[in-house]
Structures are given as C-alpha cells and as structure tokens.
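With one protein chain held back, the other chains of the complex are shown just where they sit.
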Amino acid sequence: MVDLRVKIGDLEFKNPVMTASGTSGFAEELTDFYDVSKLGGILLKGTTLKNRDGNAYPRMAETASGMLNAVGLQNKGVDYFIKNIYPRIENYETHLIANVNGSTVEEYIELTEKIDVLKKIAAVELNISCPNVKEGGMAFGISCPSAAAVTREVRKVCTKPLIVKLSPNVTDVTEIAKAVEAQGADSVSLVNTFLGMAIDAEKRKPLLSTITGGLSGPAIKPIALRMVWQVYNAVKIPVIGMGGIMNATDAIEFMLAGASAVQVGTAIFKDPFIPLNIIDGIEAYLNRHKLNSVSEIIGALVI
Amino acid sequence: MVDLRVKIGDLEFKNPVMTASGTSGFAEELTDFYDVSKLGGILLKGTTLKNRDGNAYPRMAETASGMLNAVGLQNKGVDYFIKNIYPRIENYETHLIANVNGSTVEEYIELTEKIDVLKKIAAVELNISCPNVKEGGMAFGISCPSAAAVTREVRKVCTKPLIVKLSPNVTDVTEIAKAVEAQGADSVSLVNTFLGMAIDAEKRKPLLSTITGGLSGPAIKPIALRMVWQVYNAVKIPVIGMGGIMNATDAIEFMLAGASAVQVGTAIFKDPFIPLNIIDGIEAYLNRHKLNSVSEIIGALVI
Amino acid sequence: MGKKFVENFQVVQNTPLNSTNFLIKIQSEKKLPEMLPGQFVNVEVKNSSEIFLRRPFSIFEVDYSENTISLLVKILGRGSKSLTEVEVGTSVNIVYPLGKGFTKPEIDDKILLIGGGSGVAPLLFLAKESGLTADNVDVILGAKTSNDHINVNNYVSFANMHFTTEDGSLGEKGFVTQHSLFKNKLKSYNKIYACGPDGMMKAVAKEAKAAKLFCEVSLENLMACGFGVCLCCIEPTSKGNLCVCTEGPVFNINDLKW
Partner (left out) sequence: MGKKFVENFQVVQNTPLNSTNFLIKIQSEKKLPEMLPGQFVNVEVKNSSEIFLRRPFSIFEVDYSENTISLLVKILGRGSKSLTEVEVGTSVNIVYPLGKGFTKPEIDDKILLIGGGSGVAPLLFLAKESGLTADNVDVILGAKTSNDHINVNNYVSFANMHFTTEDGSLGEKGFVTQHSLFKNKLKSYNKIYACGPDGMMKAVAKEAKAAKLFCEVSLENLMACGFGVCLCCIEPTSKGNLCVCTEGPVFNINDLKW
C-alpha cells in the first residue's frame, strides 16, 4: 500500500487530486456519478459576496485541445451558499475548499470573513486570476502590488489555510508568487485560464459574448507545467498545479515539476471519472516505480 | 478575380500569406515541393552575427495540438548566409525577409547593417522574442525599455521595412507593441512561441535538453488571436499575425482580428503545402462573401 | 439530480435516413436506467483530432429489452459528421441520462408536437411514449425539401403526422407555423411541444403565448459538460440564468425571456 497523503500547510489531503474551481460546481453534481469522498479535495465554484448572473450566452467555444469559457463567476452569492448549499454538502468526506472572488479588496475581505466561520470549509482559495470579469479578478493577479495587497488583507481575516490562485497571463509568474508568499499565503495554486479569443469567420463575429475568454484544457499544459516548475523553484510554500491535466501521467508530470497536489478542471467535462482514474493511476505509477509515498515524486524532476 | 494584395508599410505583398521564421529554413527546402513564388513572402530562418550550433538534442517534444522546440537559433552566421545561401535564393520571386537576432544591441545593429545592403531582402524582422537562447532573445522582448532600445538602434541602420516580432510571454503585449511603434517600427509581427515545458514521467526528466522550449501550433491559436486583436486596437502600424494557423479559416480569423498579413509556421511541418492551400482558401472565402479585396477583411470583426 | 453514468456502448446500427440524418443505435451490456423523452446523452467523438468536447444528442428511442438507445444525428459540423462515420461493432462512450424530460401529457390531453431539423428526435420519442391515442396527438414536422424529411412510418400508430416543406415538395408549403393545423386549430390543443431551430421555436412560442396555451420547448444551447458543473449552457429565465443541461433542455415558454 502506497501512501497517497500530501500536505498543504497544516492541512492533510488523503490524496493529491482535487477538482478545480468552476469545473465541479458545488460538488453535488459529481455525486450523481460517484462517491466524492474518494477525492483529495473539491474546489467549489467561484463565489462572490452578492449574486452574479455571469456573462451573456454564448459563454463557451471549443478550441484545439481546449476550450474558452466566459462564465464570469455566475453564482448566487455567499449568503445563498451558506444558507442553501453548504448544509447539503458539509458532510461530504473530502476537503471542501471555497474559491473567493471580489471586485475590491473590501469584497474579498467581507467574503472571506463569511466563509472563514464555516467549519467544514477546509481552506480558502483566493482567486485573483479570473479573466472573465470586468472588475477585479485577474486585475489583482497580474501586478505584484495588488496581488500582495489583497493577500495581506485577506490573510488578516482568514484563519484557514490560504491558497492564492495565480494568473498565467503575466510576464513573470514567480514575481507574483513571491509577492503573495511574502504576505502570508500558505500555498499558491496555478494556473487559472489564459486570456484567449475565438472568431466565427463566416459570421465575422467573436464566438463569445465577451469577445475574450479563458483558455483551459490540454492545449495549455506545456505552459502551465513550465510555470509550476518555475514557481516551485522560486517559493518555499507548497504549489498546487493545474492546467490541462487529463490523466495520471499529466498529474505526475506536474508533481515532478514541483506540485504538492493537482487540480483537474476541464477534463471533468469530458469525463467526470477522470479525477478518480488519476488517483488510481498515480498509485499504479508509485507501485511500478517502487515508491512508498507520493510525496517522493514532488519536485523529483531530474535536471 | 479578387485582389489578394496587402501592404506592410510601403512594401506590397502579392498575397497575405507568408511562411514563419524557423519553419521554412532558408526557403530552398520548400522548392523541393513547389514554386515558392506563389507565397506572399518567406521569413528566413533566424540569423545571427556568428555561427551558432543551437541547443543540444533533443530539441523537440510533441504536445496536445502543438509542439515545443528548443532549436536555439542554429545557423551558420550572417557572413555564411551572404556568401553561400543568399546567392542561391535571391532570385526567388517572393519577398524574402530576414529574421535578425542578437545577444546584445550591438549585435543586432551589426547584423542588420550586413543584411540591409542585400538588395533582394525585402524587409527585416527583428526577433526580440526567441525563448530558446540564454542571452538576448526574449529578454529584449518582455520589457518595454529594452524592446524600445533595440528597435531605436536598429531603426537607425535599417533602411528596409522594419518588422518587430513580439513575444507573447508578457502581461500586456500592447505596451510592448506601442513601445516599438514609438521607435519607428513599420510593423509588428506576433506571436513568437510561448515558453513551455514537457516531462517524461517515466524517466522523470525534461523532454528537452534545455528543460523549457517554445510552444507553437493550434494549441496557442486562441491566445495569439487575442493578442493580435489587442495589438491591432492599440497601434497604428500594420500587424502581422501568427500562432497555430493551420488553414484558411484560421488565417481569416487573424485577419478579421486585425492582421494585415499572416505567417504560417508549425503547420508546414505537417504539410508544406498548407500556405498555398490557405491562399486558395482565402480567395474562395472572398468570392463566397462577394468581396473584391482581401484588405476588406482586415480588422473587419463585428463587435 | 438523478444517478448518471459514463459508459461504453457498442454501435449496433448506423443507418443513413437521408443525406444528412443518421440513425445510430447503441447497446449497453448493462440494464438501462429509465429515460424520458426530452432527456439527452453526451457523446464522445473519438477518432477526430479536431474535436475536444462531447456532443449532446437527444434520446430518440429506447429499447429496454435490448438495452439499446437510438440517436438521430444530423450532420451539422465536424463532430456530428465524425459521429455519423462510426462503424457497427465499435464502441461509443456516452454520459447519460442527462437533463429533464418533457412534462408527461395527461390521458385526456390533445397535444401538438412541432419539430424541425434535429428537433425531430425528442418529439417522436415523446409521441411514442405519450400514452395517448393517435387521434389525440398531432405532429408537424418541417424541413427544406421532402429529401430532408426522414421516414416516420413507424410513428403513424402513435400520432397523426403532418409535414411542411419550404418548396412544397412534401405536405404543406412553408414553415411549420404556416401549417393549416397550426394556423387554424391551435386552440384545439391543450399542450404544445416544440423542438428545432431557435427561430422556429420562438415563432411557435409567440403564438402559443398569445393563445395562452401550455407550451414546452427543448433548447439546444452549446454545452461543455452536460451535467451542470460548467455553467456554459445557460438560458436567461424568470428564475435567472439556468443551465439548459440540468434545468432543461425542456423549458416552459412562460419561464423563458423570449
């Protein structure tokens, strides 16, 4: 029996495979398929202080080995979440992690305060990298001062492990990672989606209502992997890797590059069982390589 | 008969389809397949002042809908080019454009001076975005002051149209585009490759000798398209678009987004006839849409 | 939500019905769960380097004794094209059953089903499963020409079949909303069900609304996941933006912002 447990700060995960925010709803939907207690963790859909309708339809365009989305953080707001959704999911036996979003630092703070008191929320993922909102979102995540500022303020009110989710739409992701580390982030997760665009050549119109959207899926994996490796070598806090992970080999590559855990996003749309298959695949890999613990492959890339 | 001619500065191209630098050698290789005079232009392989062996093998890794390369500007140096290659290709009836590279501003200047006197070189593409060299290359292209500085100095010695090739590995590509426009660039071409990485999970080693390399191919198209659209809206000089163009529809999308011309790169590895098929496909599109000139679709995206 | 599955089915039939429509029948090794007219499956398109996501198709027929599901696939783009090329004996992976079905008609209802394009599939399924006598079920199917209509002989015992074509080559000439039944007898029905191109459904909805009739439409919004996690397939409704894949694809027109 190999040991699949990993730690992010003081928080122990039964295995390193989580589902990414915005790709697994509020966890309930996955229970139509399987018992979610097998997952290392579930990142809940991005939540905001107030109800958000999100962007207009169409919000999605398929691309080569990937997709663009422009959902724009549609959610009913944190109060609805606390009252209606949280009670239904709080007993799932896996780490539920909230994904918090704001247009101002104050919103981030107020939202985090409301989430922080929820006993069964294991950690907070601070999303400063959503490319699909007009205000806030990615704007915070693409400059060091603003990334540092929001992290510092949220850190003050957040007693749970604080994971800061980084944007890949930057010249040097390590600068941002170091900035949020310095403000007390317990971990960084990356990458969020890449700002992209798709056009209907016949109609001469953008395929997304918002013109641009966020690119995810296998297409972005090589860039995401490079960023995880760079960040792993730049910070001391644990890194959570994601971006195009479709199978156990992909997940292992991210862990070799330095990720202590991974998140699976777009792959879920293709097959919601992929996160479970990845857990099995990692176990098989460890057995094949005669390793006792998954922690042995974290950052184990031979240069 | 539709009019396929486009202009970059004062230079007129018979059609808007060129082959990208580093993906069509020094043009001779393509003549094994067809008459290159059908092409709008050919961007020659990146050239440096002195001979460069490039990086060690392996230099290539296939990725989802794309590939990573780490060639590292292998070439025999500009003097060899002028003496041995140029005489063989100077009579090709298409625009030959040199792709100039340096590790210092001085190198860029000296190289451009040597190229500038070659009668049959139609324009100079200043490559400040190569991710595969230790010194210079992308380092120039990811900060405004250095991009501006090298453009300013090269502009002084370059009497031909000067195209500056931009790196996509930046937070805001429009800032760089505006900086080089201000220094007298006649055009910007984008995108060069994205810095990426691939790992052999079984061997736990990077797949490229250089660890990281440049990602190209359809995987990057949505991001490249977005950047072309952003730059088109930010500068007045013509934009040359590229990144994952595989067919006429892709090329038309780039032109709708604002590109005055396109370059086809990695697609050539799949099929060297693709640039020609694209020219035919653009012509068919214009006929279908009852347009007389390809210039009518440049920036014609309906928002 | 109900239990959902991701499963490999075997292709047991792939028959062209006309130049663009194919009947694809797939078989499971397991006992099938109950499926309702209006529900759909999300099909993986293998063997194509261009397709990344699954493609949704309505359930057209279910044979619980044979454990088969039939789909009516119309070639629209690359994915549907590729799907119509699957060979008998190969496997196809689907996520199912997805979405909510049509409201089941009452025993004494008089219903009108209006379909066009790929919207035919869920409606014929509904006709078959409605449990009404044929006299109480009218179907109007619209298409460009007679060649674009599929053979519906198997359905004449469940419903009265009517046709429109734009060129008049089969049935009445014009759009479905120009059919004499629709124009003259609309109020004799108490439930209208429509599925097809957006424009057609909106035209139907307009008349049904004016006549204050119960009317459900089945939407075909672009989908990424098909089971409610991505929020890409939304439709603005009186209850806010709802996911077509879980809160639909069937909607009462009164809830839509049409």
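Observations, loosely collected:
We call the chains A, B and C, going by the order they appear; numbering starts again at 1 in every chain.
Here, a contact is a pair of C-beta atoms (placed from the backbone, for glycine too) under 8 Å apart; a residue touches a chain by one contact, two chains touch by 3 or more.
Predicted, not measured: the structure shown is a model, and the values here were computed from it.
The chain not displayed here makes contact, within the full complex, with B, C.
Within the complete assembly, B:N69 is the residue of B:N15, B:T47 or B:N69 that touches the hidden chain. Among the residues B:G22, B:G41, B:P222 or B:G243, only B:G22 touches the chain that is left out of the figure. For chain C, the residues touching the chain absent from view are 46-49, 51-52.
For chain B, the residues in touch with the chain missing from this view are 22-25, 28-30, 32-33, 45, 51, 53-54, 56-60, 62-67, 69, 71, 74, 217, 266, 268-273.
The rule is simple: only the chains that are shown with their structure count from here on.
The set of chains in contact with chain A as well as chain B is empty.
A separation of 34 Å divides the Cα centre of chain A from that of chain B. Taking the mean of the C-alpha atoms as each chain's centre, chain A and chain C sit 36 Å apart. Mean C-alpha position of chain B lies 47 Å from that of chain C. In chain B, the residues touching two or more other chains are 65. Multi-chain contact residues of chain C, defined as those touching 2 or more other chains: none present.
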